[in-house]
Structure formats: structure tokens, C-alpha cells
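For this view, one protein chain was removed and the others were kept in their places.
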Amino acid sequence: MALARRGGIGRYYNVNGWLFVAPALGLIALFMVYPILWSLWMSFQSGRGMMLKFAGFSNIVRLWNDPVFIKALTNTLTYFVVQVPIMILLALILASLLNNPKLVGRGFFRTAIFLPCVTSLVAYSVLFKGMFAHDGVVNATLEAIGIIGEPIPWLTHPFWAKVLVILAITWRWTGYNMIFYLAAMQNIDKSIYEVARIDGVPAWARFTHITIPLLKPVILFTTVISTIGTIQLFDEVYNLTEGKGGPSNATLTLSLYIYNLTFRFMPNFGYAATVSYVIVVLVALLACLQFFAARERDR
Amino acid sequence: MNVRNYLPRFAGIALAGASLMAVTAAEAKEITVWCWDPNFNVAIMKEAGARYTKTHPDVTFNIVDFAKADVEQKLQTGLSSGTADALPDIVLIEDYGAQKYLQSFPGAFAPLSGTVDYSGFAPYKVELMTLEGQVYGMPFDSGVTGLYYRKDYLEQAGFKPEDMQGITWDRFIEIGRQVEAKTGKKMMGIDPTDAGLVRIIMQSAGQWYFDEEGKPNITGNAALKASLETINKIMTANIYKPAAGWSDWVGTFTSGDVASVITGVWITGTVKAQPDQSGKWGVAPIPALSIDGATHASNLGGSSWYVLESSAEKAEAIDFLNEVYAKDVDFYQTILTDRGAVGSLLAARGGAAYGEADAFFGGEKVWQNFSDWLAKVPSVNYGVFTNEADTAVTAQLPALTQGTPVDEVLKAIDAEVSAQIQ
Partner (left out) sequence: MNTTFTRIAATTFTYGFVGLMAFLSIFPFVWMLLGATNSSIDIIKGKMMPGGALATNISAFFTQVNAPLIFWNSAKIAILATVLTLAVSSLAGYGFEMFRSRHRDRIYSALLLTMMIPFAALMIPLFIMMGKAGLINTHLAVVLPTIGSAFIVFYFRQTTKAFPSELRDAAKVDGLKEWQIFLFIYVPVMRSTYAAAFIIVFMTAWNNYLWPLIVLQSNEQKTITLVISSLASAYYPDYGVVMVGTILATLPTLAVFFFMQRQFVQGMLGSVK
């Protein structure tokens, strides 16, 4: 009797469990898993356009000898190493400043800083290109203040072009991450801060010793999401550099290279698929590393 | 009784109506066209469509505009997927990419050799759309190049329009120095992320990144070497204004910051869009290199129409292109006057619009000049990897300006191109 009942519950439990998740699983299987396996199969082929032939591992060999691929890989990793920490730290600092209930106008500030991420991509790249033009408003302002003597070649110098891309992504996504932290901070017991303040713990130490450890799960989550976004970076670079990743490939990312291999260059879908698998592997590795690092520090 | 009388009549009317509808259904053809510039080729195609519909009321047109990169991308996706209903009947392709599409997707485009009389077009346009003896496209606008210059600035620096005719690049740079010394204006705008100027100079001496067989022609390419040296000289002389991207580059001359522009004839509309600069501009042939085979004529961009083999309205599409673009001289006068489009049909230049003096250019017969230069543009094989080579060239430009010897830069470009074109 007891067994039968348990079996009944188990079946009920299982049938309902599968029913609830089935639509999502079905859609993801059909529109993500199936095409990505198809891509895997393509990555072992090579050729022009649709004239693909089986090529074994020759695409992987080609990766090593392809200076443009190496360049795109280095650029992508540079963006990741420089941009993700800056953005996460900035978002954390802003969140903890805006978390202060005594701050006048914090609703306004919060909304203002979040706003960039609702803009359309095409719109914002048009804006940024205009603002950072040679005689654009940014250079003009910096010159007027006296920070620079000569206009900065934002889009024409390899170094500054990278800086501009980093500025653009940071502008667009810092507020988005900040909202996650602000939300998480609502859960931290205010009295912890009070006690720390009375004990004379300075603001910076409160930030590093209380806020950051307590927010660790959220920080981990946003870091992984930002990592995925940055390693797959495409939209911003595509729109800011007219699809070229210039100057001298300085802003070229892996995703943009895939796009070029598929649409701008002589189409080689096999090789493009191989490069896209580099991204998959890279993101998987980095995400694992981040989870691992987070767990290590727990001990 | 009555019913019997009426019945056949009704049936007759109904039948006639049905057959009428069947006829219109079979006859009404819609030709879908993809192109990219609302003020230029889109508007021109609408004009062409309107002309054809006048004589063929059963054919209508659906002209769709996307950004240029988007047209290329959609075309490539559509062809790769083998999904015919994802493609238009006619598509506009930039000339540099023609061979890439013809060779990567054999059988995708309809050959027009049997229908169109190609002897009436500028030879270089026909050459670039020929594959294995078949000609595939309908030549459209030309990118024949010119040197647009500000007469007022040059006059201040002591140069007359005659001084701009038939000059060499060294002379051009010398003039640029004088102009900057006297007027404080830079000679030209340069976008270092774009290899357009390299291509203009290289083709003016009859060479390209690739040889006749499509093999890379980089390290031993005298014209490419000379064009890189020329650009290096311009940069070292610092007579240019840097621009980032297209709109910034356009801004260098619309704002009056530079004294000249060297580019394709399709820029004329943009130059003329500044009414306050009317009468201040002149046009001369582009400067020439000082090597064998150097000329004053070249090309930048330009595009042509292609009919998809899979098109349901293939016959109508071909007939339409042939009737309007290969025969209608008057059409070419209209698009020249309205849109500043210089077509590549040589007979068109006999028309009235080509002979007209242009007040914006101080009464010069600029269109006549451009069509004269058009016939002189050296034919080259654009090959299938122009985008790859272009990327390699722009990647190496900074090294060149930082003092790396030209031969080493050429080697680096060659290495990158070779790695890309497997």
C-alpha cells in the first residue's frame, strides 16, 4: 500500500515535472542543440560556398597558421581581461553608493545609469561614431578642458580603437549589472554595516570585507554572463567599425571573424564553424575556471 | 422559361470572368529586386521599373532596400541554404564581389550572354562579370574616378585649373604642401581603415591584388608597391586629414576642411549637396604614378545587376534589364540628371545630359569628362578575394607609416593574404 502510493506520487511528480519543462526543452533542442551539432559536422568540411568537402582536422590545423585568427583571439581575450573586471568593479561601486538610503535623488541616478542598456544597438553605434569622430564632441571637450593637446584618433589608431570599444561596452552594460547588485544589496542586513561603522571600519574596508563577500553568488553570476557576452562580442564592434574590425584588425573579435568568413570573405562555412567552436570551448573553460575560483575561496 | 434564357448568359459571364481572372493571374508578374541606397540605386531601379511597366503593364516591381553589407549577407545566406524562395529575382552586386559569387555558387546566376549586346559597354565592366566564356550581369553604375578640387583654395595657393590637369602624384603632394602653407587646409581626407585609395592608384596602373589566373600578385606588384609608397608620402608630408569611417570621411570635404577628394564619380551627388559650395569645385583626371602602364583613369566601387537562375520570373527579369539598361539611352540621361549616376553604357554619353555644362562646377562639362575617362579605365581581374586582400592591406598600413620598408610590408600582406585564401 505504502509502496503503491509512493509510486503514484512518484509518477505524478515525474509526469508533471516533464510536462512543465518540455516546451522549453523542445524549443532549445530544436533551435540550439540541433543547429550546433550541424555546425560541428560542418567544421570537419571545407570549401567555397556550398561546395563543401570532408576535410578531417585540416580546419583545426589552419587555425594555428592563420594570423588573423590569432589576432582575433588575442583581441577577444584582451577585451575580456580588461573590460569585464572594470565593468564589474564599477557596477559594484555604483551599486554600493546608490544603496545609501540617505543619498538624495538616488532613483534618478539609478535610472540614468541603467538607461544605456535599453538603447538599440544600431542607434547607439551611430551615436558613438559621431561623438568620437576626429572633431567630435568628445575630442572637442577634452581639448577645451585641457586634458589633451591634440585630438585622440579614437577610431583610426589600433590602441585607441580598442579603448573606444571597451568604453562603449562599459557604457552600455554597467548599469545592467549594477541593477543586479542593487537588488542583492536589499537583502543584506543593514545592521551589519551599522556595527562595522561603529567599530570604526572605514568605508572601503566595509566594501571589500562585507559587501563583496556577501554578494559573491551574484558577482559570480554576472561575471559568467559578462564573460559569455564579451567572448561572443560582435554587435558593438561590427557597428562601430563598419563591419571591418579595424584599424589593422585591432578591434576584430572571434564572432566578427566568423561573420567575415561567412559573409564578407569567400564563404567558407566549414572553417567558420571551426572558429565558432573555439568560442564555445573558450567560454566553457572560462566559466568553469570562474566557478572553480569561487569555490576555492570558500574554503 | 426565364431561367432557361438567363442561365446560359449567366454561365457565359461567369466563365468569361473566371477565364479573365485566370489570365490576369498568369500574366501578372512581380519582379523583386534587392539593392541598397535609397537615394541612388533604389531610386534608379524604381525609375527603370516605371519605364518598363509603361510598355509592359503586366509586370510590376518590388524594390527592396537593405544596407549594402546586408544585401551581401542575405544573398550569401540565401544561396548557401539552397532556398530559392529566399532570394529575389534581381540583385545588385558590387563589382569587387562579382567573381566571388559567380565562382562560389556556380549555376546560381543566369547567364545573359545570348541576350545582351555587351560590345556597347565599358570593357572593364564586362570583363569582371565574365566566367568561363559566359557573361552574367547587366553592367550598371561606374565608379570611374576623378580628382575633385576646391578651385577657391587652390587659387589662394596660386594654382589654376590647368595646373591640376594630368599631374603626377609627386606633383599632387607638392601642390598639397603649398595649399597647406597658404590656406591652412589639408589636401585630402584619408580613412586609414579603408583601402580604397590603394585600389584606385593600383588599378590606374593596370594591376590588382591578383593576376589573370587569380593568384596573389603582391610582392612583385609594382603598382601596389608604388601606391603604398604614394600613400606613405602623403602621410609623411602630413597633407591629409584623418577620418574614421565613411561619414567622417564625407565630413572632411562637405565641411570644407580639405582642398580635394579623389574617389568614384558616384560621390558627385554628395559634393553637390552643399549649395553654398556651388561654383567652387572643379574636376580633373586623377594623378598618375610614374611607372610603366600608369594612366589617369581608374575605378572605385561601382556595381551591376544580376538575375538569379532560380527566379520564377527569369525571362521577364532578363528582358527588363536588357530593354532598359542596355538600350534606353534616354533612361541614362534621366538618372544622370536626377541621381548623378554615370552608367557604363557607352552610347549613353551621346545623350543631351552628358553634354550639359554644370553650374556647380563653374560651367565645366564634367559628365563628358567622366565618360571619356570611363572608356580608359584599365581592365583588371578583381578575383574572388578582394575583401581578404583589402583587410590585409589596411592591417599593414600603420606599419608602413611607422617606417617599415615597403618591401617588408608587401611580404607581410602577402603572408596574410596567403593564409586567408585557402
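Observations
Order as written gives the chain letters A and B; numbering starts at 1 within each chain.
Basically, a residue touches a chain if its C-beta (ideal position, glycine included) is under 8 Å from a C-beta of that chain, and two chains touch if they have at least 3 such contacts.
Note that the structure is predicted; figures quoted are calculated from it, not measured.
When the full complex is examined, the chain removed from view is found to touch A, B.
Only one of A:Trp38, A:Phe54 or A:Phe159 touches the absent chain when the whole complex is considered: A:Trp38.
Of the options A:Thr156, A:Gln232 or A:Thr251, the residue whose C-beta touches the omitted chain is A:Gln232. Not every partner is drawn; the one left out touches chain B at residues 32, 36-40, 62, 64-70, 73-74, 77, 80-83, 85-86, 88, 247-248, 250-251, 254-255, 266-267, 269-270, 273-274. Mapped onto chain A, contacts with the missing chain fall at residues 13-14, 16-21, 23-28, 30-36, 38-39, 42, 90, 93-94, 97-98, 100, 103, 108-109, 111-124, 126-128, 130-131, 133, 135-137, 140, 171, 174-175, 179-180, 182-184, 186-187, 203, 217-218, 221, 225, 228, 231-232, 234-235, 254-255, 258-259, 262, 269, 272-273, 276-277, 279-280, 283-284, 287.
Going forward, only the chains that are shown with their structure count from here on.
By the touch criterion given at the top, residues 46, 48-51, 62, 65-68, 129-130, 132-135, 153-158, 241-244, 246-249, 260, 262-269, 271 of chain A touch chain B in their complex. Within the complex, the chain B residues that touch chain A are 69, 72-73, 76-77, 79-80, 82, 100, 103-106, 191-193, 241-248, 251, 384-385, 387-388, 391, 394-399, 415-416, 419-422.
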